[in-house]
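Shown next, in structure tokens, is the structure this report addresses.
Every protein chain except one is present and positioned as in the full complex.
Each chain gets a letter, A, B, C and D, in the order it is written, and its residues are counted from 1.
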Amino acid sequence: MNIIERLKERFEVLIAEKKRKDLLIIETTKKGLIPMLFYLKEYEGYRTLTLISCVDWIEDKKFQMSYILWNFRMKANIIVKFMLDRENPDFETVYKLWPQAEAYEREIHEMFGVNFEGNPTQNEELILEDWDNIPPMRRDFDTLKYSMEKFGEREPKSRINIRKEISEQYDEWRRK
Amino acid sequence: MSTEEVRLFIGPQHPGVTGNMSIEVLLKGDTITWAKTHIGYLHRAFEKLMERRIFIKSFPLVCRICVPESDTNEENLARGLEELADIEIPERAKWIRTLVLELSRLQMFIMWYGGIAGSMGLSTPVQWGIGDRDYILDLFEELTGGRVYHIYILPGGVRKDLPEGFEERVLKTMDLIERRLPEYDELIMDNAVEQKRLKGLAPIPKEWVEEMGITGPVARACGFPYDVRKNSPYEAYDKLDFDVITEDGCDVWSMLLVRRREIDLSIKLIREIVSKMPKGEFLTRLPNVLYWEIPKGETYVKSEATRGEFGYYIFTDGSGKPRRVHVKGPSFIHGITLLERLLVGQNIADVAPILVALQICPPEMER
Amino acid sequence: MGVKIFYAFIALIGGIAYGLLLGGISRKITARMQNRRGPTVFQNFIDVWKLFRKKTAISHGVMFYLAPIFRLLGGAGTFLLVPIVVGNFYLSNFSFGGDLIVIMYFMVMGCLGMALGAAESGHPHAPIGVTRGLAQMAGQELPFIISVVVLMIVDKTTSVEGIVMAQQGGILHWHIFTYPFAAIAAFISLLGMMTSYPFEIVMAPQEIAIGPPTEFSSTFLSYMFSGRSVFAVAKYVLFMDLFLGGATNLLWAFLKTFLIFLWPLFITDVFPRFKLEQSVSFFWTWPTLIGLIDLLRIYIVR
Amino acid sequence: MGLKEVLKPLGAWRQIARKPHTILVPKVHREAAERYRGFHVNDLGKCIGCGTCAAVCPNEAIDMVKIEGIEGKKGDSGFRPRIDYGRCCWCGLCVDSCPTTSLRMTNEYIWIREAPDDFVYIPGYDIKGFEQKEKGYRKDKEHSFTDYHRVPMREKEPEERLQTFAEVVLGYTEEEARKEADRCIGCGLCISGCPDRMHIPDYIRAVASGEYERSVNIMYENNPFAELCGKVCTRRCESYCSLGNEGDPVAIRWLKRFATERFSDLKEVIRARKQELKDKSVGIIGAGPGGLTAAYYLALRGYKVTVYEAMPEAGGMTMAGIPKYRFPLPSLKKQVEFILSQGVELKTNYFVDPEKFRNLMEIHDAIYLGVGLLKPWKLGVPGEDHPNVIYAIDYLRKVNFNESVKIGNEVVVIGGGDVAIDAARVSRRFGAKVTIGYRRRKVDMPADREEIEGAEEEGVEIWEKIIPLRVEDAPEGRVKLVYGKARMVDQGPGRRPKPVLIEGEEYEILVDRIIVAIGQQADLTFLPQEFAEKMEVERGRIKVNERQMTSISGIFAGGDVANRVADAISAIADGLRAVKGIELYFQGKS
Partner (left out) sequence: MGKDKFLNEKPEKLTYSGVFKKIDNWARARSLWVVAYGTGCGAIELRPTFTSRFDAERFGMRMVGTPRQADVIVVSGYLTVKTLKRVIRVYEQMQSPKYVVALGACPINGGMYYDSYNAINRLDLYLPVDIWVTGCMPRPEAILAGFKRLQELIDDGKADGWKKYIEALDWYRGNQRKIIKNWRMPNYNW
């Protein structure tokens, strides 16, 4: 019985994909995540948390939370992910399982605005200082506009699409 | 002096920190009772910028993520995109990439080797180390056209072939460095003061390694044979003959030993790569890079940087731009989770050696 | 006496210049050791001039202003009390009987003044540096005092000139050969006094920025710089007088002080620094024990 | 900590005897490596202002600007890159993507200023002193972002071709087409070569990404004969392709052909919005590509359109003049039918004479003349009225309408245009031995290069510098062409050399037919007297303004009858232009 079957037996597994020899991607639900992580850590040997990541699928109004674990003995990674509601991005911390989750969650809180209940330091500034806008890694934050407004540029670039300019130059007679 | 606690900021403008970062400590006498890492001084929002750029434009960006060791980033992103776009790269490209990666590791280790002495005020090896590293940068300049930022590894292979006679010059530089190494050893390894200060300094509890996700030489100094090059071989590493280096001391001295042996290993590997370098094509033709689109997918690729496991978590959504690239620098864990815990109980004088030993590179923590 | 003051002043200027020059030479030698060319040997003069002509726009109170003066005074005082060329009217400075005690007092005074001023500067690194400095001084003074006591006992004098006189009559009469253990203790202690590695724990750039003088700048820094230089020369001269038989003319003085100058340099470029407690415990064990050998010997011989 | 560890570090003092390895910069200038990515230089003459560098620059460091002394022309936008060294990151992507290899990098690296505004730089224009430096990062053409190699078009073997009138070109497969389309860097310079200003980069990009429907829709925005153009267009665009400067241009024509051929029923594909009906009507004389284009777009704009055609089939020259091995009939039918389905009324076999023309002027608010050139130019040599001297235009029409023509076994074609080649290749398909006689050299021939090559593959012989002198009758129903040789006289730069007869030399050739294909002229006899007087005619063509209106208001003209280029795409362009002219004319009138 391989790990996918074992996981399917115990938890709700929406998608299970074997990406590489040493990389497995599992999608589960919000409710099933922490038990699954606990199970993977304690019983399957995925003892190391390598990364917590968040992706903004703004079209679906979802945040994808991914937890990458590493099994030292099997030499394999597993990505456990689930979709989080973008409007109410509340979740729980896994700080109790892995200490480094604290910093990762702090960063995600700052960059995406995901709220991790139980994380002691998530409201402290990690990277940004005196941030005055929506969390910057969200897709609807326009960094170019923000930069131009806040920092300006030496000689405003036309930002015209040169391709368009060229074709329109030749296109002139049609516009007449 | 009084027994009340003094709050002290080490950095960002401080000669002892390894880059632009800051450590806030509480001192009781000379002993640290609490520490907190402050980062964000170098945050340039790479991940956000990559989301706005087509794939090829990300390559000049990513090599700036870790300033002294840019190739790991390029290689990781290139490999990730190749995996997602299903591109097979030529054999020679793999070997050239491996050569570049090893050279890059070697130059970083040499700089580090001088730096660990420099962190305790011994400036002579610093001067030597950075000076000798420059000879490797000369090789890079010849190969890639850039000293520090190479933008050499692109999806599909590498950008240019090895110049004529490059292999000989690599070997010559290796000889030069090998000749110099005993002189470093005299000054660093065989130094009474150095040994007195580093042996037994800041021991890492072994159970932290797996728990916290400590990687690279730090993990190997704790006896964990964790090396991405061996565990999940990439490029041409599976065809090279080497063993994972481990030490069992868990302290800064063991980390020094691991890295010292890594230098020897790198030199050996570079010699091996040069001798086994296959002939042939070095770049497969990509689709038109201006309009290159990659189907939807996600992957996690990693490689062994000098500091530990460097990972790229890449999402594509079928458009010409990545949906999200999350860069996992080893320093993130080392510099925040591990450092904050490790500094407690240490002497203020040992902050600099510990920082250097963990090899914390601020730009990869905040990207 | 007026003439003497005048000549002492000349000697002081000369001492500062010699100190700066030695500093330049040490930078050059260090550079060569590090495979590079290094600055000109006169670089320190340029630095001091530049600093002197810079203005300070910041103050942390009176003690802050006084600290560099203390430092300079400590250096100058020590320098003016050690006879450079014994018996020479112009170059014996203000040495007098029993001056050895005063000299040691002066040597401490400079540091204490510095400590007070630095503590006033308000920078958190400064008091840490000061604490370290004071602890370090306590460490390095012990072996030095032991060896000085040895010399005082055997020569039955508390004047530097007396000690020099006692060493006349050939190279083997120098105390470095007659009382080698005391000399070793004193010379190790010199490393501490010269804040050379591995005992350079006061400034410690990688640890506490630059320690006590963190807030000092411009003119004050130039005073400190000159003070340090002349202090260094004073110590070289003192060690020459105590252990190398003093000098009978200027040429000898230059030669011997230069040799002594090479000693800390020889060590400083190849060792990293100790931690404070390592440094102090080192001073209190090895050099102290070595110094005690000679003291014991004297005691037994008597 | 033993004594050994105390003493060993002191061994480092050995270094003091070693010579320092310091490089004495700036006293010694240290040259950067051969490949160093230093400051840019640009060969302004070679640069075509395609803007690829600006498009690939990750930092918006490159702006395209107009600079003094460089005018835009066909195939050159007149823009040149201006680089902001406050933005540049010296990645060299611009160099690697420059299609002309004009932009490169030197190994110069020192640029120091006191003012922050002094870092904007137009390479090649602002002279900095390092322009001549040879070393530096250059593009390696085979290993760069630009693919200079065209996907070869598969064709039938010459022997096989001669058997039938089936299409010679086999067309791209989907994979080939996408690969070829992906080569396009999208600069848009090709648009400058297209008389119709088609949105070439857009539809090629659509092909590359597999959106063929979108691609065809883009084409139909200004060309309802996309498939026709995909097969027989003179493709001036390809000669301005920026990739063509250093390699093969993108096969724009074949890609168009590929996209349009995928759809058998255009009605389901083209989603053009029809505007509401208006109470104006337009009469179009001549159902050639130009006339039908005008008809199509006028119909889309809600006008009532009637097309009058003298021949039994619509299509004009594309129907009558282009041989079917290049342009099969079903393809034409498909396109014409689609146009007609938009509400265009077509009257075939309707030969307009002065009487009818007056009538048309009555019933229509505007008239568009797309009558083409029907009257062939004559050789102007004695004896050319011989029955065995035929005109290519008539010959091809007869072939296309399946009328019987006899050409015998040996044929000489006089002329060097596409019509001449067509006539020659058609004759080869009838089994004749064909020779083409042209008065200039082969390189001067106005015909399409690929057509000439195709003809030669099929065994057509091409004689250069032939000037016919007279035609003589020969026995057994044959005919003799007497000709002289020409020498080329240089006419100065930028002009074609002129052939001059070498006196005193005469050669002759005995053939069954002489096919004359030296061009056609307009036949305006259908115009009534009062109109013909007012109509300004210039060198055989009707003079029109930029909106295709003739000197008589309300009468528009286009196509071969009005322009000098005389190819399908120009006719289409004229038709499109006339639509706008007509619309404006109506607006002005009402």
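The working rule: a contact is a pair of C-beta atoms (placed from the backbone, for glycine too) under 8 Å apart; a residue touches a chain by one contact, two chains touch by 3 or more.
None of the values given here were measured: they were computed from a predicted structure.
J.: Which visible chains touch the chain that is not shown?
T.: Looking at the complete complex, the unshown chain comes into contact with A, B, C, D.
J.: Which residue from C:214, C:229, C:257 or C:279 sits in contact with the chain not drawn here?
T.: With C:214, C:229, C:257 or C:279 as choices, the missing chain is touched by C:214.
J.: Who touches the missing chain here, D:11, D:72 or D:86?
T.: D:86
J.: What does the interface between chain A and the hidden chain look like in terms of residue numbers?
T.: So the residues of chain A touching the missing chain come out as 128-130, 132-133, 136, 141, 143-144, 146-148, 150-155.
J.: Would you write out the residues of chain C that touch the absent chain, in ascending order?
T.: 27, 31, 34-40, 43, 46-47, 49-51, 53-61, 64, 120-122, 205, 209-210, 213-218, 221
J.: In the whole complex, what residues of chain B lie against the chain that is missing from view?
T.: 12-15, 19-20, 40-45, 48-49, 52, 60-61, 64, 67-68, 111, 126-128, 130-131, 133-134, 137, 147-149, 363
The definition used in the following text is that only the chains that are shown with their structure count from here on.
J.: CA centre of chain A versus CA centre of chain C: separation in Å?
T.: 61
J.: Per the centroid of Cα atoms for each chain, what is the distance between chain C and chain D, given in Å?
T.: Chain centroid spacing, chain C to chain D, equals 89 Å.
J.: Touching two or more other chains, which residues of chain B qualify?
T.: Expected reply: 124, 131, 187, 191-192, 196.
J.: Using the touch rule from the top of the page, what residues of chain A touch 2 or more other chains?
T.: Residues: none.
J.: Inside the complex, what are the residues of chain C that reach chain B?
T.: It comes out as residues 30, 33-36, 124-125, 127-128, 131, 197-198, 200-201, 204-210, 269-276, 278.
J.: Quick one: which bits of chain D touch chain C in the complex? Just the residue numbers, please.
T.: 9-10, 12-13, 15-16, 18, 20-22, 24
J.: Quick check: in the complex, which residue numbers of chain C touch chain D?
T.: Interface residues on chain C, with respect to chain D: 29, 31-37, 266, 269-271.
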